[in-house]
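One chain of protein is taken out of this complex; the other chains stay put.
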Amino acid sequence: MTSASIADSVKEKKTTALSSDLIGTLAIAVLGGAAYVVFPDDLGLLTRILAAAFFVLSLCLVTGICGIATLGHAVMYGAGAYAAGYFCVQGLTDPIALIVVGAMAGAVMGAVSGAIILRTSGLPQLVLSIALVQLMHAAANKASSITGGSDGLIGISPAPVLGLFAFDFYGRTAYLFGLVLLVCVFAVLQRLVRSPFGLLCRGIMQDRVRVAAMGVSVYPVLIRMYTISGAVAGIGGALIAIATGVVGLDSVSFAWSAEALVMLVLGGASSLYGALIGTVVFMTFEHFVSAASPFHWLAIVGALLIAVVLFLPKGLQSFPARFLVKLRGGRRDHSS
Amino acid sequence: MTILLKVEDLSRSFGGLIVASNISLALESGDRAALIGPNGAGKTTFINLVTGSLAPSSGRIELAGKDITRAASVERVRLGLVRSFQVSRVFREMAVRDHVALAILQREGKSGRMFGDPWKIAAVASEAPAILEELGLAVVAHEPVSQIAYGQQRLLELAIALVLRPKVLLLDEPAAGVPRGEARRIEQALARLPSDIAVLMIEHDIDLVFRFARRVIVLAAGRIICEGPPAAVAADPHVREVYLGSYANGSRSV
Partner (left out) sequence: MQTAFGIALDALAYGMVLFIISIGLSVMLGLMRVVNLAHGAFAMVGGYFASYVTGQLGFGYGVAIAIAVVMSIVVLFPLEVLLYRRIYAASELTQVLMTIGITFVVIGLMNYAFGPTMKMIAVPDLISGPVDLGIRSVPAHRLFVIVCGVVIASGLWFMMEKTTFGIKLRATVDNPAMAAALGVRTEWIYASTFALAVALGAFGGVVGAEILPIEPYYALRYMVTFLVVVSIGGAGSILGALVASLGLGLIDTVGKYFIPNLGEFFFYFAVVIIVLVFPKGLLGRAHA
């Protein structure tokens, strides 16, 4: 090889990454659209899956990309849900504006909670994340004049999307609105994780000391990612507020935070696709099995979780990923 | 010659235990110095003091004329004081080329960019392939670190350090744990380091030290006991006594 062709071989390959991003985003749009056609009676469940997908994607950004273990991620989701719900009740009924409000509330909560929990690492960090979500849960319960307390925040009735598409009884508008949002956000996040910033975050996850020795101040980088993650979670919270018209205390709970972590790891923590796969699988099974017997459901999820930790550390997404590698002829794409 | 790193009376103790005692040294542009000493002499402590991961009890450190004694360690890196690690600290699941890209981005102040392909940024596209090729890493550019040989990991450490464009480079045992064949490759790379930077190497392999360094500094029990050209240091009776005893008896490394 001449040195020019070596240089090219070092640089090449990202063009295919970009097109595979596009294919992936399109696939989500198509599958989401297909679900709308095939399961017209389950749009309520499907919309809840969409909202959860934002939440788990948001967790993926901090846990899968930056390596931060948290059991309190629902503070951001809850902040988005309550903010959107509260503003809607107060008269700001435009759904897109409410999504923006939710994203902003989530981002603020992300920055604040991130600034606190990122001061430590390991067990203290885990405990801080739990304490914060419990703290916010108790606060939301107490501030019932704003949040409705344990009865939930009710009376959220958003205006039609763009003034054209009213939210209907069957949840069609809510689902399609959520799906469009998800496809947009997913496309943005794909670019984010491939950007220099995404590369930096993956470096931090693998060896913080090494990154610092390159001259990187790690703490501000992580807070930035936490803020972005908060915005994404906030969108999910706002979506559920708009779609269901009610925000409950469970949206800011330890249990919801832990479930998100379970969904993420089932799908594969280090991949945005893994986050989506885990969410869809978990939420669907939960809907059907949990209704029949909550204890069977717990036992099955528990067993699955143990199995994934032991045998499939990269989650369910590593099945299709392995398959794709074979299709492409074995060239591994390690940087994605 | 300009003095790039100046250390004056640097001391550090833990309780009653003195691990660095009045260490003074200066590195000039183009310097090739080696810091040697028996295990526990305080070599790694010295590096930690200079890079800022450990605070000195007293003393002063200057980098290119600027007092950095109180500067945060990331700040020192940005000012041009770069270190490599004794045990390779590279990202196991990241492709080789992305390590170099990340270091270049950081140097250029572009590691915080949230959009765009890192490889479309001019500095990355032009420099990364060149350095990888120079160090013989181009063929494994797409492999994750977990898939490459240890010697290649050490070369990657060197590549990361170099693209940060250091004024002063501290190498902590660059060839430790590397099989002989691969060590030669590392040595060649060391011989081709930019001539204007100052390099201080900590190394146990005395052969390598004598081939690389034009100046040897011997540390024992936290203080400098001898300093000078390799031959003079090797001939110093005090050094032979505390350190080179086994070398004098014919063993190749200490």
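Order of writing sets the chain letters: A and B. Residues in each chain are counted from 1.
The working rule: a contact is a pair of C-beta atoms (placed from the backbone, for glycine too) under 8 Å apart; a residue touches a chain by one contact, two chains touch by 3 or more.
Please read these numbers as outputs of a predicted model, since none were measured by experiment.
Colleague: Thinking of the complex as a whole, which visible chains are touched by the chain that is not shown?
Modeller: A
Colleague: Looking at the whole complex, which of A:116, A:162, A:184 or A:209 touches the chain that is not displayed?
Modeller: Among A:116, A:162, A:184 or A:209, only A:116 touches the chain that is not shown.
Colleague: Could you tell which one of A:28, A:153, A:222 or A:301 touches the chain left off the display?
Modeller: Candidates A:28, A:153, A:222 or A:301; residue touching the omitted chain: A:301.
Colleague: Just to verify: which one of A:29, A:92, A:126 or A:281 makes contact with the chain not shown?
Modeller: Missing-chain contact among the listed residues: A:126.
Colleague: Looking at the whole complex, which of A:93, A:141 or A:284 touches the chain that is not displayed?
Modeller: A:141
Colleague: Please identify, in ascending order, the residues of subunit A that touch the omitted chain?
Modeller: Within subunit A, the residues touching the omitted chain are 63, 67, 69, 71, 116, 119-120, 122-124, 126-128, 130-132, 134-135, 137-139, 141-142, 254-255, 258, 261-262, 265, 269, 295-306, 308-310, 313.
One rule holds in what follows: only the chains that are shown with their structure count from here on.
Colleague: For subunit A and subunit B, what's the span in angstrom between their mean Cα positions?
Modeller: The mean C-alpha positions of subunit A and subunit B differ by 41 Å.
Colleague: Where on subunit B does subunit A make contact in their complex?
Modeller: Those residues of subunit B that touch subunit A are 51, 72-75, 77-78, 82-83, 85, 89-95, 97-99, 101-103, 105-107, 110-121, 125, 128-130, 132-133, 138, 141-144, 160, 164.
Colleague: Could you pull out which subunit A residues touch subunit B in their complex?
Modeller: By the definition above, subunit A touches subunit B via 3, 6-11, 13-14, 18, 191-192, 194-200, 202-203, 206-207, 209-217, 221, 224, 331-332, 334-335.
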